[in-house]
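What you see is the complex with one protein chain gone and the rest in place.
By written order: A, B and C. Residues from 1 in each chain.
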Amino acid sequence: MPAGAEATWGFLQDVEAVAQCMPGATITERIDERHFKGTVTMRIGPASMSFRGDVEVTQIDSGARTLRLLGKGTDTTGTSGASMDLTARIEDAGDASNLVGTSQVSMSGKAAAFGARVVSSVADQILKQFAANFAARVAALGGKPPSGASAAVGSGEPAAGASAAAPAPASQRAASRELNGLALMWAVFKDWLRALFGKSPA
Amino acid sequence: MPDSVEIREREAKLQGMGCSRKRKEDARFIRGQGSYVDDIKLPGMLFGAMVRSPYAHARIKSINKQKALAVPGVVAVLVADDLKPVNLAWMPTLGGDVQAVLADQKVCFQYQEVAFVIASDRYAAADGAEAVEVDYEELPVIVDPHKAMDKDAPIIREDIADKTEVGHGPRTHPNHIFTWEAGDKAATDAVFAKAPVTVREEILNPRVHPCPLETCGCVASFSKPTGQLTVYMTSQAPHLVRTVVSMLSGIAESKIRIVGGDIGGGFGNKVPVYPGYVVSIVASIVTGVPIKWIESRIDNISTTGFARDYHGVGELAADKDGRIKALRFTALADHGAFNSHVSATKLPAGLFSICTGSYDIPTAYCRVDAVYTNKAPGGVAYRCSLRVTEAVYLIERMIDVLAQKTGIDKAEIRRRNFVKAEQFPYTTAFGWTLDSGNYHPALERTLKAVDYEGLRREQAAKRAKGELMGIGISTFTEIVGAGPTKVCDILGIGLFDSCEIRVHPTGSVIARLGTMSQGQGHATTYAQIIATELGLPSEDIQIEEGDTDKAPYGAGTWGSRSTPVAGAAAARAARKIKDKARKIAAHLLEVGEGDLEWEVDRFKVKGNPSEAKTMKEICMVSHTGNIPAGMEQGLNSVEYYDPPNLTFPFGAYVCVVDVDRFTGEIKVRRFYALDDCGTRINPMIIEGQIHGGLTEAFAVAMGQAVPFDENGNHLGNSLMDYFLPTAVETPKWETDFTVTPSPHHPIGAKGVAESPHVGGIPCFSNAVVDAFAHLGVTHMDMPHTSFRVWQQCKALGIHER
Amino acid sequence: MIPRPFEYHAPANLPDALSLLNRYGDEAKLLAGGHSLLPMMKLRFAAPGHLIDLGKIGELKGIKQVGNEIRIGSMTTENELIWSKLLAEKVPLLVEGARLISDPQVRYKGTIGGDISHADPGNDHPALMLALDAAFVLRGAKGERVAPANGYFMGLYATGIEPGEIMTQIRIPIPAAGTGWCYAKLKRKTGDFAAAAAAVMLRIKGGGTVEDARIALTNLGPTPLKARAAEDYLRGKTLDDAAVAEAARLAMSICEPSGDQRGDVEYKTAMAGEMTRRALRTALSRAS
Partner (left out) sequence: MANTHKVAFKLNGKPVEVVVEARELLIHTLREKLQHTGPHIGCETSHCGACTVDIDNMSVKSCTQLTVQCEGSEVLTIEGFEQGGHMHALQEAFTQEHALQCGYCTPGMITRAYRLLQEIPNPTEEEIRYWMAGNLCRCTGYQNIVKAVQSAAGKLAAKAA
């Protein structure tokens, strides 16, 4: 993250905005400071699903600089359900900081029957997307522009496992408002090309 | 001599019992002119689509129909509250429970029926179903039946929380359905206590689905002016369905007509009454027009008629020579969210107590505990009589376990324990009387055919090289033909069956029966029985089933009961007609009945063969005035047959497999199946039934399972995951037979369609386990997928090169 | 199992298809064989507003040799690959791979371009393309570019194709004579995705050592995987049991499959190794 741990953690305090960093989430209603109603749109290749439901901030631990979000909902066709349990932790890295996250995605109904093959990859993308959205937000809130993608993501190699740490590239495409595998990976790829030619992204 | 040649020619013309007559049914099927339920189109017919729950256990906070009603083409949306005024929100099950037709306040399993959208066609109905908004509150889920009766287990069925009994005996927990026992527990425990050898194994019959190629469905048509309800449906038991529909709708049975039509396979899946049928009937009554409801494949596998899910424990006590002294089998039965399995009232665990198998076991005890879980309801008999596959699987697996423990060859230990030919009729420790059998010759014939000794030598050589080869034996005894009304009834109705025969002046015949063919070829084989009995060509004998307005009452086709029960009714109905014909013949020939003898198709005067009357002649005369004084015209009869006992087909199978220990792949090298189903009516059809049954056994043993995750999510409900083998995966079958007629059946027949399924499954498992036997493995649960077999290899440390 | 409504377009040529694609952008999906897309639409997981059917565009079909390259139109079907005498002679790996895809009816409709572009981790052509060092011709409004298969597959259903582009052709350099090949695929049944599969191309030097090996894996990660470490290791080695085992180990080390009904992560990873072994051994037996 393009800012120190304390500063970055500071950015995390605007819970509603952070909740909006959940990939594809749109907060439609604020119930209280920790509970929101909203929609989550997932797009995986040709598939696209919209879930109506609740986003809850289940944990804010300033000491550990850890935030935990839970999103839960039923899709608009009424045949699937999904829940995402996403944890974000800020780690000190001198004048910068790392966002370390894990996400658990569980599906119900048809999505569970047909999505098993891809759920862990989806969880992984949600995590990257969250990081990307968050980094973009940190940058937007006055931190330095984030540096290019790190090796883990930038090499264009397949994504890491569902619970891996995931520093993320900042790119307007990447900060899209939905979980969009193609957009995200394409952005990653572009950053990788830029990295190859020694330029840093605008 | 020419005389006998002439007789044989006349016999051949009849195409009666014992010949491989080509099927009457085929003519329409090969032209694509079958009449399955989805082919039916009635004027003004609307289409219904089901809205189902994505959650396994949840409270329904609200259902909003408005968006759905706004979808073009949508006529109505039904929910539980709409069914309550007509008392149809809940329906009775064949297991003595009630089941929600549409979810009432909560859903108890994933894909449960929540709302029914009625629209102009299936496209509009699908759009409408998507637009119904249901707000759920998820509840904790029970998937593992072993946890169902925990103290803190969530209560699945609040609606019956205060009921002390469901189907059978007292309940001890809100998620407990029943506990059923048979045999002598004390005596059995005593034998086990001092037996020199005992073996115990936990053996799972996993949840599977019969998955016929045609899903379930119906077209319900209620006529307001006449008050007549006609339902075309995929039912294996139309008459029972009519009775149930009458009971729950209040419409007189005489005003209800159930029509079976052609059925694209049943295998047990099409015996129960499903919410889709009931809600379609309500919808037709409400709208006044015909309603069609057809299950999708996903809905079929997810919600209607699963089988098995028996978590068993098998124990045998024996002497050091491997002679079994006692048997103790128990099972925990997962019945899902509603107790809608199909069982005779007095037999909540079906015929599970046939578990002594082909063996002379003096003392035995068995017990089944059934529980509710957040899974689809059911527990049907998948190509078997209820719980017979579970029972036979246990005994055929356990005798192998005993063989390994005692170091006795798996064929030899069977020889030592078989019920001997001279012991028949043999009464088992559980009280079943095996009508007839001849087990030793069947086994020897099979072993010789496959060169069993040679196979064992090859196996030894392979083992020395670290290769895995398995030889499986199954010497099963089936129990089919439910059944005697004194033991078997459903909702109080005895499981007799019926046949009505009408002979016309020209000698053509219509016979109607209470059964319902789903591919078994009844129109062909019943005609063969009647042809032989009456001496009239089967070509002239028309068989009709499945239309409750035409056919006499019967319990339908399941549990291989058609030949044992309805087939017997056909023979006996024909004999009534033959007796009357004999009187007419005696009258015409002016001799006493005792002076007549029957020959193929005619009555001849003893010692004066030129004096004879053919059946054809008698048919005509019976409709004239030239019959004995006081006799009624016509040659008609009806028989309602209550069998004195069930029938007990048996077989001896051998399966040979090769296992790739690096991938877990199993190749079935050979499968030899010898079946004895008593008198054989049509060998061609028998062989076809055995091919099919073995293929379904292969599917169950090697790949079929209905998997759930810990949240009750169904993880294999399309044909992408659910294993239906293609021509590539399916092994080649070798078939053989012996004939040991049933002493109590009019023609000695026993029924065959289920033997290969029931006997085949343990044969595959025994072969797979045998491949690992030398490494100390005594049991591996089905299905034997590459993944699971590899896990076994890994546990043994032989999975790497 | 009924799709949501959509608009259907059947352009007769590529320019029309491209202009439709540009007009409808994100709203549009290209329809090739349809056996991945239509089931997703019937399950209502996918609901494109516009379907652009490439089925009527003749120029997207056909298999031909141009110089030392095989060029395959993106709408060429699996059965056409299987029946191609040219491929049987020049690129038998592709024939072997196609034979293991789905079932006969699906192979009449399923296309090589669709299989590659859909980029489902379970699809077989992506790994075959990596093993064959193929390249893809992508036509867009601004013209045509050629993207190498190596690096084209970026994530779950994510490829290097840009919005507005259509894959028109697959180009495969004809392997040197004597190159060994094999596609080893483990599946539960006909029509199933691989539990694990390995595609191998193998060139052996005169001395019997490995001159070059290409190894690619199917359904063992969000994308097809190129087992670079294994390839590098094998170069110059004699392909004995130890070398095969080490190559398999290196191939397994890059796998990150999702567990499902086909098996758990451990099993699929192990099968990646076993399929690599099988494919290497068979390829060796076919090399000269």
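Observations, loosely collected:
Simple rule for what comes next: contacts are C-beta pairs under 8 Å (C-beta built on N, C-alpha and C of every residue); 3 or more make two chains touch, one makes a residue touch a chain.
Remember, predicted model here, so these are calculated numbers, not experimental data.
Shown chains touched by the hidden one, complex as a whole: B, C.
Summary of contacts with the chain left out: across B:D39, B:E412, B:D579 or B:E800, the touching residue is B:D39.
The hidden chain makes contact, of the residues B:Y653, B:W733, B:F764 or B:F787, with B:W733. Here the missing chain is touched by one residue of B:G519, B:G664 or B:P783, and it is B:G519. Among C:P15, C:P104, C:G208 or C:G236, the one in contact with the hidden chain is C:P104.
Contact residues of chain B toward the unshown chain are 22-23, 25-34, 36, 38-39, 41, 72, 121-123, 211-215, 262-265, 267, 294, 296-298, 518-521, 684-685, 687-689, 691-692, 694-696, 718-720, 724, 726-728, 730, 732-733. The chain not shown here touches chain C at positions 1-8, 10, 34-35, 38-39, 41-42, 51, 53, 55, 79, 102-106, 108-109, 190-191.
As a convention for this text, only the chains that are shown with their structure count from here on.
Each chain gets one centre point, the mean of its Cα atoms, and the points for chain A and chain C are 30 Å apart.
If you average the CA atoms of chain A and of chain B, the two centres end up 52 Å from each other.
Between chain B and chain C the centroid-to-centroid distance comes to 44 Å (mean Cα coordinates, whole Å).
Among the residues of chain B, those in touch with two or more other chains are 130, 298, 715-716, 720-721.
Counting partner chains per residue, chain A has residues 77, 79, 110, 114, 116 touching two or more of them. Across the complex, chain B is touched by residues 74-81, 106-110, 112-114, 116 of chain A.
Residues 44-49, 77, 79, 110-111, 114, 116-122, 124-125, 156, 158-161, 181-182, 184-186, 188-189 of chain A touch chain C in their complex.
Residues 51-56, 110-111, 129-130, 132-134, 136, 138, 298, 709, 711, 713-718, 720-721 of chain B touch chain A in their complex.
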